[in-house]
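Once you've had a glance at the structure underneath, I'll fire off some questions.
A single protein chain has been removed from this complex, and every other one stays in its place.
In this document, chain identifiers A and B correspond to the written order of the chains, with residue numbering beginning at 1 in each.
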Amino acid sequence: MSYIPHTAEDIQQMLSVIGVKSIDELFKDIPLGLRPKSFNLPASKSEFQVTQTLHKLAAKNATGLVNFVGAGFYDHFIPAAVDALVSRSEFYTAYTPYQPECAQGWLQAIYEYQSIICELTGLDVSNASLYDGGTALFEAMMMALRHTGRNKIILDSGVNLIYRTMLYTYTLNLAIEFVEIPVVHGQSCREELFKYLDDQTAAVIFQNPNFFGAVDDYSDMVEQVHKFGALAIEVAYPVSLGMLKTPQEMGFDIAIGEGQSLGIPLSFGGPYLGFMAARSQLVRQMPGRIVGSTVDSDGRRGFVLTLQTREQHIRREKATSNICSNEALCALRAVVFISLLGREGFKELAEHNYQKAEFAKETLSRINGVQVKRSSPTFNEFTVLLPRHADEVVRRMIDKGFACGFPLGRFYQGLDNYLLIAVTEKRTKEEICRLADSLEAVL
Amino acid sequence: MRLIFEKHKEGRRGFSYGASDVAGAKPLAGKFCRATEARLPCLSELDVVRHFTNLSRLNFSVDTNFYPLGSCTMKYNPKFTERIAAFEGFSQLHPLLPQLSGGGMLAQGALEVLYESEKLFAEITGMSAFTLQPLAGAHGELTGVMLIAAYHQHQGLRRKYIIVADSSHGTNPASAAIAGYEVKVIPTGADGYLDLVQYKKHLNNEVAAVMLTCPDTLGIFNPRIKEIADMAHSVGALLYYDGANLNAMLGKCRPGDIGFDLVHINLHKTFATPHGGGGPGAGPVGVSQRLVEFLPISRVIRRLDATFALDYNYPKSIGYIAPFYGNFGVILKAYAYILALGKEGLIKAAEIAVLNANYCQARLKEYYDLPFDKRCMHECVFSASRQAKNGVHALDIAKYLIDQGYHPPTIYFPLIVQEALMIEPTETESKEALDAFIDTMIQIAELAKNNPSAVTQSPLNMPIKRLDEVRAARQPDLRWKP
Partner (left out) sequence: MNIPKNLFYTKDHEWARIEGKVAYIGITDYAAHSLGDITFVQLPKIGELLKQSAYCATVESVKAASDVYVPLSGKVLSVNTQLATNPELINQSAYEQGYFFSMEFSDAAEKAKLMDSASYQQYVEGLSK
């Protein structure tokens, strides 16, 4: 398959305008000694052949499992209109809106996205998106380090281990001191936080609901964090913000998170959406693109990329971040998704998730030997203690057609018998009851 | 157009989850619940569909307009790859499935795509191994710099500097700085090549790496690239290849054969995945043999029984740079594209991309200054200095082109060219499309000479005129408020 429109005659005419005899001549600056030692690639295939090949590969992946795995990445329903609208190629074959006059559609959509992220989190400003929740957390941490001029980070161990591991990887060559504070009975440990909090602390990072699914009110801890002049960062789950106390209400300075749950398919790990919102005082420390509203020479409203002096293409090694392209198309999914749901639909989504998870807790707690952890309230994900190794239970449940949860032993030592179960609005009462029956059978 | 919030009407619904089949659980205690409602718009589904459909029509895109945005490789994005990415077996797959006990067999197709893509990228670039985790080109650069740091740390050496060219993408120095390095900038000489005298002067055993773009951002292939590489290696520095401009090199030259230790490739450029209005892209990183052990985990391996698995057993790995396996949906599209083009198709893509750029350069060099008159590769860089003398700047030319239905070239980059116009036509544009664009550029050059104000008023045919960017920056209005 080829997408090249040139006829042999076109090529000849063009070569003669250039003043060379052959295409090879155009490459004469590449010394012969630097020509590829090999370029052993398969021969071209037709669109039909490639589609068939990949269709077969897709069929090798499990699609029929009833999914109760979350752990930060959730199986939510995506209305058809989301797919239809983001499939408009005027959106997906454009690039970063450097030239505002021919990109008003994109710029307005991003401005609306920023507004929606501000509404969800309660905070003042949002950027145009980041790669994913983990890289967004790294960027938030870097903002705090710059803003405070300090180098100590306190991490709650209820923050997704994947993200904590990412922070450690990103800072291997930087002098940053990390302290992790434990989670006790699913909740962040106040005493431990206060023990380590000092005037060298740049930021404290919490996740709500935390990795175990526990919901907390962090207001008291955030207040203490501020007393030491440090920033408080929340890793938030956007769907939960249809119900839970907002980062702003708890006093957080920066909220970041994974936006996948806002109309973005699971797609085996990406592309996803990192969102970030902050208090307005921090806007000049923010990474990435930001869209602003302004007027044209006739006074009409229009949108532009703004505050660009923060960015790498202008500030180079002094930029707030190295980020260039972000995840605009995923941000578009989020703004379309939220627009469709509207204020009431968004609350309803949160309510359904909460209700279904509560029903699942109730149902599973009736199984002999299964202990549903109830020390903290939860949103749509919760922890259960099983009478045997969770890995074994998960394996057996796969045979019964369920991805029944995420075994916590993979991320936390000593929690081998614990299982993290997510229940989204997509799970039906019947599926939850079957989950319980099957679980009872395999235990 | 009105904002979506301004179309709100109380009582409208665009989507409903229906009645829940379970209900009646005790509500969450008030102290955990939000007290302030999110002020989200209430609209019908048609309201939303019409709003975003009409917004889409306010954009130039590859599918609607010629888009010669230099350094961004805005080639045609084949449609069939979208259909493949939407296959349920890919789009609905939870990334944690293969990490469950016994779950590896549930994602064999996806793991195979990753494994085979890595192999293809390695062969295309001549590198030993790849990580597909980086989520964009700049993210690939940052990953590369972290690998560089890990390599030197394991050698027991602390090196302070990373060298970049003054013509480099801003992401190069920014990535180096974010990962904890100081940046040294080497100027471009009068001949358009890296100034080797300055380069030699700055190279020493405190340099961790040299980051180069090849062909560079002027679109030029430096015939002395091997010498530059060898000099870096002679002081123990690693060599990083910014693969933003790889499109011209397919089957013509491989970074691995030159001696580069690291390379990132932009799948949304060279491998035709859609740019999506500014992402998602993907920026896989390839490395030479001595860096393989530091690559991020997890890695995909092929077992003796021909099944695929995730492997975490790399004690020197830098760790996780993304939560999972990269932007899988993007990698999948690039994989399908490479399979469709095959060896000959990729080589032809490079050849025609270079032919198109040289054709633009040849036809326009009479009308615009060419700061470095050399054979170009995938793009050509002109200067509008001649036009600027009459008050027609690169920005004015860009706005006039918009009026004529062309997305402008990249302007004011690279920074070393005054009034830069960076034109990258790509291989998927026909001779007719190029001729029409070139004729418009010639017309602008004539106007700049005879009637400059006919250019500087642009755009006049768009829904809006030039926007007040100063006001946007002085009084930031970054969100809707009621």
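Everything below uses one rule, namely that contacts are C-beta pairs under 8 Å (C-beta built on N, C-alpha and C of every residue); 3 or more make two chains touch, one makes a residue touch a chain.
Because the structure is a prediction, the values reported are computed rather than measured.
Only one residue from A:R315, A:K347, A:H389 or A:R434 touches the chain missing from this view: A:R315. Of the listed residues B:E82, B:D166 or B:E469, the one in contact with the hidden chain in the full complex is B:E469.
Contact between chain A and the absent chain runs through residues 284, 308-309, 314-315, 318. Listed by residue number, the positions of chain B touching the unshown chain are 412, 469-470, 472-474.
One rule holds in what follows: only the chains that are shown with their structure count from here on.
Chain B has its Cα centroid 20 Å from the Cα centroid of chain A.
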